[in-house]
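Below you'll find the structure, written out as C-alpha cells, and then a few comments.
Every protein chain of the complex appears in place save one, which is left out.
Moving on, here comes chain A:
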C-alpha cells in the first residue's frame, strides 16, 4: 500500500501547534512519551513501548566457528525488521531506504562500539565462539523507531543469559538446570535520542511521533551513555544546522539518557527479583515494588509455566484501578490477590488470549 498522505490542513495544523510549543498529546518540547519495558518468559525477550510505538526484541545465541581474522572474539549481530503490521506502507519491497538507515544506525551505535565484551564470548579460541544475535521487530509504528529500537536492543542484551560452557578437550554445554546461565558482559548502555527540526531549524522537538515525523524538516540522532560519552551522532536532514544547535541537543541528550538508563536499571532489577522470587519458593511470593516514573510507566512481567511441578497460573491485571481477575485454576490458593489491595504485589499479567485459554489448562 502507499503511505497515507498527510493532508495539507493537518500539515499546517501541526506546524502551527509546534510554533506555539504545543503538541497534540500535551507534551512539552523536551518530553518523552511514556516508556514501558516488559519482558517475556525467556531470557532475552523484551518489549518496549514508546508511546504507541512498540518494538519486540529477542536475543539468541549459538556456538559457531569464529571469523578468520578475529579468532578470539565472539560475533554480535543486530538486525532490525520493519514488520508489515507496523504501518500500511511497510511492504517487503518498499522499505529499503528507511530500513538501511535504521539498521546502519543501530549497528554503528551498538556493534562497533563494543558495548558488549566480545572476548568474553570466546569458548575455544579459533574454533568455537558464541554468536549472539539480536533480532528486533517493529510491531507498531508511531514515530521514533530509532529510540525504541536502541532501548530494546540494550535491554534485551542486558536481560539475556547464555548457557554456561566448560571446555575439557571438548566443549560441554550445560543446560540451565545444571549450571546457571551466564549474562553477557555489557560495558555501557548507549541510548539514542532523536530530535526533530521544523521550520528550517527554528523549532525542535524531542521524540517525534509519526505525524510529526511526516512534517519535520530534519532529524538529528544522538546516542549517549550515562557517563555522558557520545556514542554516535547522525544528522542528515533536508535543512542545515548550526553548530550550537548540535551542542544544545547534546546537553539535552545527557539529561534524557540519564533518566532512561535509570528506568532500565530499575526494570531489570525488578525482573531479576521476580524471577528469583518465583524460582526460590513457589508458595512464598515476595512483594515486588511497583515501578513509577515519568508519567506512570510500569513494568509487567509475563510469567508462564516456569519449571515448577505445578503450573503457574496468573491473573490478569489491568491498571491499578481495574478489578483483578483470577484465572480459573486449581492453584488458586497459591495466589491470593484482592482487588482493593494496594499495589505492593507481584503484578503478573498474561495476554487476554492466555486468559481465555486458562480454564482449559491442566496443571502439571
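Heads up, the rule we're going with is that contacts are C-beta pairs under 8 Å (C-beta built on N, C-alpha and C of every residue); 3 or more make two chains touch, one makes a residue touch a chain; residues count from 1.
Keep this in mind: contacts and distances are computed from a predicted model.
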Listed names "Protein PAT1 homolog 2 isoform X1", "Protein preY, mitochondrial", "Exosome complex component RRP41" or "Very-long-chain (3R)-3-hydroxyacyl-CoA dehydratase", with the criterion being the UniProt name of the chain not displayed: "Exosome complex component RRP41"
Of A:63, A:224 or A:278, the one touching the omitted chain in the full complex: A:224
Omitted-chain contact residue, chosen from A:13, A:30, A:203 or A:235: A:235
Footprint left on chain A by the chain that the document does not show: 96-97, 100-101, 103-104, 107-108, 112-113, 188, 220, 224-225, 227-243, 246-247, 250-251, 254
